[in-house]
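What you see is the complex with one protein chain gone and the rest in place.
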Amino acid sequence: MSPSLVVPDLIRDRWPLGRSGRPAVPAFAGTTLLAGIALLMALLAAPVAAQDSLPPAPYAYQQLDDPKLEAQAQALMQTLRCLKCQSQSIADSDAPMAGDMRHQVRSRLMAGDRPEEIRDWLIDRYGDYVSYEPRVTSATWPLFALPLVLFVVALLVVARRLRKRA
Amino acid sequence: MKRLRWGLWAVVAVFAALLALFALQLSRPKDDFVQSAMIGKPVPEFALPAAVEIRPGLSSADLADGRPKLLNIFASWCVPCAAEAPYLAELERQGATIVAVAIRDRPEDVAAFLERYGNPFARIGADDKSEVQFLIGSSGVPETFVVDGKGVIRHQHIGDIRESDVPKLLEKLREAGE
């Protein structure tokens, strides 16, 4: 690791505190993270003043009164991707944008939207990337077809064993 | 036994394909940008109050007034937004109309930012809950959208504008005006 790695390339970075809303966490299968400590430190060493200062949107950190609606909100938020973070759902992120998205989800549910309508609304704007629940499309059908194939192959393997009784 | 062998060579082939995929992805620069899916669609209806006293707020009607525009998404707390300020000024000098949305920002901070880095914006709307940002499929700051005279989004530039991006954006703006 060269020392130049520790110079933060702030200008190139669109998000002054790095991509993640929360401090990034080291890998747990991984080795790397430890390898990337210098980089980590560099990213985190960015000026804290660069964070926005507005209070979070009303429903970013406030639950809906109706427990049924709140359960729907929670289930939906866990399957929506925080666009600013590294692979986190908006339910698991402290990034301000994730808070604003939670506000959108909760206030839309309160206004009577169904969860799937909210998901579609977001997919219309950000594409399939925003949803952790892949839909069956021309780009994703193998994701669903291959497990089926696996299942059939698995049955065949077992069935072949059955026929070849010892 | 023969069938087994075919299956095994298939495994080898799948593995080789995986390696090729990895090699391809390693050789390409990693693109973390999330493209808006709203390009080619009209800007949804919105109306934002003014972010600072010296400029009016922004609504979707302002974007469909017949003239193509640049819509800049920025914030005073964002470092790259300061870095792109000279090039926004350059775009304005070359005749672009630029309107802006300030994300999660305080009026005094925006005013100070404009004071320090210049103000090329004709209108600035205050988006305190990132609502307009979600409406147009923007996922960070800064981003710059090219919107034509009918209010249809024609192009999205993600990240700060560099010197080399200026002619490209002017070209997109010209195309939007045709």
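All chains are identified by letter, namely A and B, in their written order; residue positions are counted from 1 within each chain.
Here is the rule we use: a contact is a pair of C-beta atoms (placed from the backbone, for glycine too) under 8 Å apart; a residue touches a chain by one contact, two chains touch by 3 or more.
The rule is simple: contacts and distances are computed from a predicted model.
**Q** Hey, which one's the missing chain according to UniProt: "Branched-chain amino acid transport system permease protein", "Na(+)/H(+) antiporter subunit C1", "Sulfonate ABC transporter ATP-binding protein" or "Heme lyase CcmF/NrfE family subunit"?
**A** So the chain that does not appear here would be "Heme lyase CcmF/NrfE family subunit", according to UniProt.
**Q** Just the residue numbers, please: which parts of chain B touch the chain that's not shown?
**A** 1-2, 4-5, 8-9, 11-12, 15-16, 18-19, 21-26, 30-32, 34-35
**Q** Go through chain A and note every residue touching the omitted chain.
**A** So the residues of chain A touching the unseen chain are 1, 3, 6, 18-20, 22-41, 43-45, 47-48, 55-56, 61-63, 74, 78-79, 81, 85-89, 91-93, 127-134, 139-140, 142-143, 146-147, 150-151, 154, 157-158, 161-162, 164-166.
In this section, only the chains that are shown with their structure count from here on.
**Q** Measuring centre to centre with CA averages, how many angstrom lie between chain A and chain B?
**A** Using C-alpha averages as centres, the distance is 21 Å.
**Q** Within the complex, which stretch of chain B touches chain A?
**A** 32, 34-38, 75, 77-80, 83, 103-106, 109, 128-131, 133-137, 139-142, 158-160
**Q** What part of chain A is in contact with chain B in the complex they form?
**A** 10-16, 19, 46, 49-54, 57, 83-84, 96-97, 100-101, 103-104, 122-127, 129-130
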